[in-house]
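With one protein chain removed, the remaining protein chains of the complex are shown where they sit.
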Amino acid sequence: MANLEDLYGPRVYYKRLFGLLILSVSVLLAPIVVRDPYYLELLFLCHYYVILACSWDLLTGFTGNVNFGHAFFIGGAGFAGALLNLHVGWGPWLTLPIGGLVAALCGLLVGSFTLRLRGPYFAAVTFCFATLLYKWIMIRYEIFGGEEGLPGIDWLMETALGNYYFSGILMLAVISFLYLLSKSSFGLILRSIGENEIASEGSGINTTFYKIVAFMISAFMAGVAGAMYGHAQMHVGPEMAHDSLSALVLIMAVVGGMGSIIGPIMGAYLLTLVNESLRFMGEFRLLIYSSAVVAVILFAPKGLLDIITRGLRRVAGQETT
Amino acid sequence: MTTLINILVLGAIWGALYTLIAVGFTLIFGVAGIINLSHGTFYMLGAYLAYTFMTLYKINVPMSALMAVGVTALVGILIDRFGIRPMRERHVYVLIITLALAFFFQELMYAFYGPHGKAVKSFVSGEMILANVHVTYQKVLTFFASGALVTLLWFFIKKTKTGKSTSAVAQNRDAAILVGIRPERVYLITAGISAALASVAGVFIAPILEAVPTMWVFPLFKAFAVVIIGGLGSIEGAIIAGMLLGYSETTVSVLISANYPDMVYLVAIILVLVLRPRGLMGKRAH
Partner (left out) sequence: MDPILEIKGLSKAFGGLKALIDFALTVHQGELIGIIGPNGAGKTTIFNMITGFIQPDSGDVWFKGEKITQLKPFQIVNLGMSRTFQLVDLFREMTVLENVMVPCFSHRAKNHRHRGKKPWSVAMEFLNQMGLGHRHNELTKNLAFGELRLLDIARAMATEPDILLLDEPFSGLDVEDAAVLSAAIRRMHEKGQTMIIIEHRLRDLLRLVERVVAIVFGEKIAEGTPEEILKEEKVVIAYFGERRE
């Protein structure tokens, strides 16, 4: 069974991690070429959005439960970290993991009530919690700073270069972890849930449990990223808990290709860079985005990754099904 | 006493409005099994088209209303045929694509009409006074229009042949095919009716609230809430839940504070899903 070991044994990790290696090297060495802090900050944003998109994709891309409220974890942990920093004086090395844990706990709470339900209920509730948090943040402006948010947070690293590396290494760690997870039995089970939840349950899998765990991991990562962002910008604002952020993360993962790790990575990089260069378009940006999403779903529902893979296969002369 | 009348009257009006918006939403789910996140968009289109025809082109009210509803119904049908039909099997994609379309139309409104609210003149001017409470005739008209349309829908579903075929597809799609009903045709009709009903709400609301490009958001969520509380797929449930929501919000707004009514529906959704996911009269989702 030589080729089975190839497909499922430990060697598979080494082969496919080659791409990750290339990415790591690029991330680590890029600042040699890129010196301008403006670009370093832009790349910081890319790293940030990669973490957000990949964490979102872990639940929705694999199990098919759509999360419409990812901003709940991002903004929630962002504000939690900010408040801890401003009032208790804790630095990023504490606020980031705590922000993540708080987010994960919220994920556990929300998930245990809703992930056991079939149908669109989970999507609805995630949206509700995100909106509720946003409204609460705006209403209690004396705590959360209203529209302006909370300024004066301690920095993450002292320079743009520092932020770049911190976020870059965090991003690589997240990607590696998610990659290993997706190739493991856990990933296989999550995919089976997304494919056919009834068959998965009928095969003896406690689907609710796995969905909740995936949701918690997803929440934790988004929370850490949110707290990190707050420190890097030295400011948190209500836009971190707003629907448009949830929508943006969703769009990145969908356009890139849900259910794979590479898809959201590509989507995040692409859209962050496009977002910047389209800044002059102002009002038309969202119009272009939404048209892009519609087009992608209708013509390439599996995202850019799928288009690229199929194109490569055709070039290599293999059969495409 | 004034407060009570205030609540009773306003609650009824908003309740009727929510019901009108929600019945189309629940109809689509019951029949086609999908959640159409562009539902709020139809409401918005109703309002903007009413503005365009009535204010910009100065066409008379009944004609404008008819055209607005007709155009929106067409948009609804096109979205179903070209946006949703290819993806009907994969619910995830339907959710995403309809949401993307909603954002698309929002931006389109920004592009055509700008960010400022567009006002429409009331269809009937003046107001009545009920025990010291002022109620504009426009609001009264909205209430009766909503009631009439929901009743019409109910008769359509229960009594006409086309209506009954939608009911058949809702209950058992395969069996409906066996008796000669074509589900795709039923889906298109349902999409058209659903969009039309939502747009009527938008048309009547335009003189009361202004038309803004983000106005699709709140009816979508309220419709969602009503449908979850009432039970997905149940028209009776949507009616009861719509009135319930209208009254709850009005009560909170009058008695507690104007800040909070917008949280009522969110809390209601969470409570219902935790305690009785089926809703008041829901069928099981397939």
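For reference, chains read A and B in written order, and residue numbers begin at 1 within each chain.
Convention: contacts are C-beta pairs under 8 Å (C-beta built on N, C-alpha and C of every residue); 3 or more make two chains touch, one makes a residue touch a chain.
Keep in mind that this is a model prediction, so the values were computed, not measured.
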Touch partners, limited to displayed chains, of the chain removed from view: A
Selected residue (touches chain absent from view) among A:S26, A:N196, A:S244 or A:S277: A:N196
Omitted-chain contact residue, chosen from A:T95, A:T207 or A:S246: A:T207
Absent chain, residues of subunit A that touch it: 1, 3-4, 7-9, 185, 188-189, 191-192, 195-196, 198-207, 321
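Basically, only the chains that are shown with their structure count from here on.
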Whole-Å separation of chain centres (CA-atom averages), subunit A against subunit B: 33
Partner subunit A, residues of subunit B touching it in the complex: 35, 82-83, 86-87, 90-93, 95-97, 99-101, 103-104, 106-108, 110-111, 221, 224, 228, 232, 259, 262-263, 266-267, 269-270, 273-274, 277, 285
Subunit A - residues contacting subunit B, complex: 60, 64, 66, 68, 113-114, 117-121, 123-125, 127-129, 131-132, 135, 139, 247, 250-251, 254, 258, 283-284, 286-287, 289-291, 293-294, 297-298, 301
